[in-house]
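Omission of a single protein chain aside, the complex is shown with its protein chains in their original locations.
On to chain A.
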Amino acid sequence: MLLDVRDLQVEFRTRDGVAKAVNGVTYSVEPGETLAVLGESGSGKSVTAQAIMGILDMPPGRITAGEINFRGRDLLKLREEERRKVRGAEMAMIFQDALSSLNPVLSVGAQLGEMFVVHQGMSRKDARAKAVELMDRVRIPAAKERVGQYPHQFSGGMRQRIMIAMALALEPALIIADEPTTALDVTVQAQVMDLLAELQRELNMGLILITHDLGVVADVADKIAVMYAGRIVESAPVHDIYKAPAHPYTRGLLDSIPRLDQKGHELYAIKGLPPNLTAIPPGCAFNPRCPRAQDVCRTDVPPLARVSEDRESACHFWKETLRDA
């Protein structure tokens, strides 16, 4: 087991009260495996990732419970200096917006090389050579000539490649990619996802892919965790979930996307809005929007029920949902 997150809870103190962003998330990733974390904005998918990386803003954030076991240690018990050694070298993150994640006043070569200087004490000159190598690896044409250029001189797709190069620099065991292609055009998105998948295979890395795009998930994921209001509502191998979702929210998400190969049906729309995290409804957080909600859903929080050996659903009526799928 590469990464094993157990019952993680994160809250934020805000003016309007305590926002419970993550309410007991459990998931795991094996080497070479791709876990897709699917959810809408505010579902807690990015906050969970930030907690794993150790880049959560604290305060206002606070990890109130849980464990993050990574290669046999609980990261939450490490001191900050030890944590820093893990970050970048053993796990790395790719952010959505490459332009704002790269430093605009440093050349890309300096930013890529910094990884080697800081973590491996390499000389600046050697680090620069390494940077060129990395840029080649993510297929940036004329890497040698471009290593001294600044982020604004690259296109969006190229910048995202540089982000990937930076994450891969020290060949980490785990990559967390937070909406890595959301800001890109589809033809470029396809290039970037292909590259990421290839490098993952080559280095046998675990990958956590955070996204709201059900198409990208279907293309690359091995397993999926669907989040809603800070909880995992369904987790399953990718084929199972698309064939027959076991949670009404997953079902709603799948039905509400228009498809390239279909036309004409009115789209199913999940009614209402995601809940305010400072006032999550009692019982199942999804109950006000759920077509299946009964009295029990308004009072009892549904536990994660075992649907099959590698599949769970947090719905009182998962059997019925699965049957009707």
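General remarks:
The definition used in the following text is that a residue touches a chain if its C-beta (ideal position, glycine included) is under 8 Å from a C-beta of that chain, and two chains touch if they have at least 3 such contacts; residues count from 1.
Methods note: contacts and distances are computed from a predicted model.
Remark: of the listed names "Oxidoreductase", "Dipeptide ABC transporter ATP-binding protein", "Transport permease protein" or "Multicomponent Na+:H+ antiporter subunit B", the one matching the undisplayed chain in UniProt is "Dipeptide ABC transporter ATP-binding protein". Interface note: of A:78, A:203, A:218 or A:305, the residue touching the hidden chain in the full complex is A:218. When the whole complex is considered, the residue among A:17, A:60, A:272 or A:303 that touches the unshown chain is A:272. The missing chain, though absent from the display, is touched by one residue of A:201, A:259 or A:306; that residue is A:259. For chain A, the residues touching the chain absent from view are 40-41, 155-158, 185-191, 193-194, 212-219, 221, 238-239, 242, 252-274, 291-292, 324-325.
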